[in-house]
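Note that one protein chain of the assembly has been removed; the remaining protein chains are unaltered in position.
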Amino acid sequence: MNVDEKYFKIISKRERAIFEGAITMGALFHQFIGTPVSLKTVDGIEKAIKEAMQLQPCINEVKIMINREMLEHLKSEYQYVSLSGDMLDIKVFSEYEGNLAVIRMKFIEELQYPLMYVEEVK
Amino acid sequence: MNVDEKYFKIISKRERAIFEGAITMGALFHQFIGTPVSLKTVDGIEKAIKEAMQLQPCINEVKIMINREMLEHLKSEYQYVSLSGDMLDIKVFSEYEGNLAVIRMKFIEELQYPLMYVEEVK
Amino acid sequence: MNVDEKYFKIISKRERAIFEGAITMGALFHQFIGTPVSLKTVDGIEKAIKEAMQLQPCINEVKIMINREMLEHLKSEYQYVSLSGDMLDIKVFSEYEGNLAVIRMKFIEELQYPLMYVEEVK
Partner (left out) sequence: MNVDEKYFKIISKRERAIFEGAITMGALFHQFIGTPVSLKTVDGIEKAIKEAMQLQPCINEVKIMINREMLEHLKSEYQYVSLSGDMLDIKVFSEYEGNLAVIRMKFIEELQYPLMYVEEVK
């Protein structure tokens, strides 16, 4: 079956790149929020999240930066926290037939919200 | 702050509708996959998932159909299963300033994959 | 197959009740953390979480209280938040052959941590 022909013919190549990047950003957030994380494990979990999400259709690269500063000043005696939206800065690079969309998520202080938006399309 | 002005000016209104619908579809799948579900609880969990995802930006409506047939023939003596991709048929209706995108997810037997695609844009 | 006989003969009935309650508490937290929630949807999501977790082995009842006060004072313009550990107070009632364990989770300010503990066994 030609999936692109059958399921995606009503949108442009540029829209397809945006679509796939957006799916992956929503997926990443809701899959991994809640995961226990500490300064000691943060490199490994970043790498695993990146590799998992790069498996999804059209995803060239995922850059994920978990805020180390928030892990350094853990008030909990347990020395780890549940991964939350305010700790994350993520870029998803999604490409479909030469069209590249860069989807970004970062926590916007003014909104008190981890905003997902389209940073660049080319 | 005008969020639309600041973060979304590089994409069209139509692309914005597609973008927000795709985020919600990826989010829904990865938030709720794994949830225990049975014939007795399926109506309630469908409603809760629908209401949760309708909170997200631009989402007008979410229609979620969990396959009852798969719940009727549970081989497990435990009479429930973990929600999985092959049980789901979902439509997300996303609208931005008069542009409506219908994002669909259903399990495609031929692909053995829960495909997310754009069913309609108007 | 007699599951209890085969897989649980090395622990007491009291331990079994504690075991099953603890599984369900860990499961509940990591399944639903991240779910979008607002004052409008909080009753429905509480009910759905309760019903889902009551499907698990030995679980008689789940009482879940999401903090309404935190939902009333949403600073985000989006009028909803991702469910997080500091918003939750949960009791899981787990029973095995007359032995009842009450597992509790609540956010302990002093620890800055959503502590899971055994509140009562009888």
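Letters A, B and C name the chains as they come in the text, with residue numbers starting at 1 for each one.
Note that in this section a residue touches a chain if its C-beta (ideal position, glycine included) is under 8 Å from a C-beta of that chain, and two chains touch if they have at least 3 such contacts.
This one's a predicted model, so the numbers in the text were calculated from it and none came from an experiment.
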Q) So which of B:Ser12, B:Ser38 or B:Ser84 would be touching the chain we can't see? A) B:Ser84
Q: For the chain that got dropped from the picture, name the residues of chain B it touches.
A: 29-30, 33-34, 75-78, 82, 84-85, 111-113
Q) Can you name the residues of chain C that touch the chain not displayed here? A) 1, 3, 7-8, 10-11, 14-15, 18-31, 110-111, 115-118, 120-121
**Q.** For chain A, the residues touching the chain missing from this view
**A.** 3, 27, 31, 34-38, 40-41, 44-45, 47-49, 51-53, 55-57, 77-80
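Assume only the chains that are shown with their structure count from here on.
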Q | Centroid distance [mean C-alpha coordinates] between chain C and chain B, Å | A | 25
(Q) Rounded to a whole Å, what is the gap between the Cα centroids of chain A and chain B? (A) 18
**Q.** Whole-Å separation of chain centres (CA-atom averages), chain A against chain C
**A.** 28
Q: Provide the list of chain A residues touching at least two other chains, using ranges where the numbers run on.
A: 29-30, 111
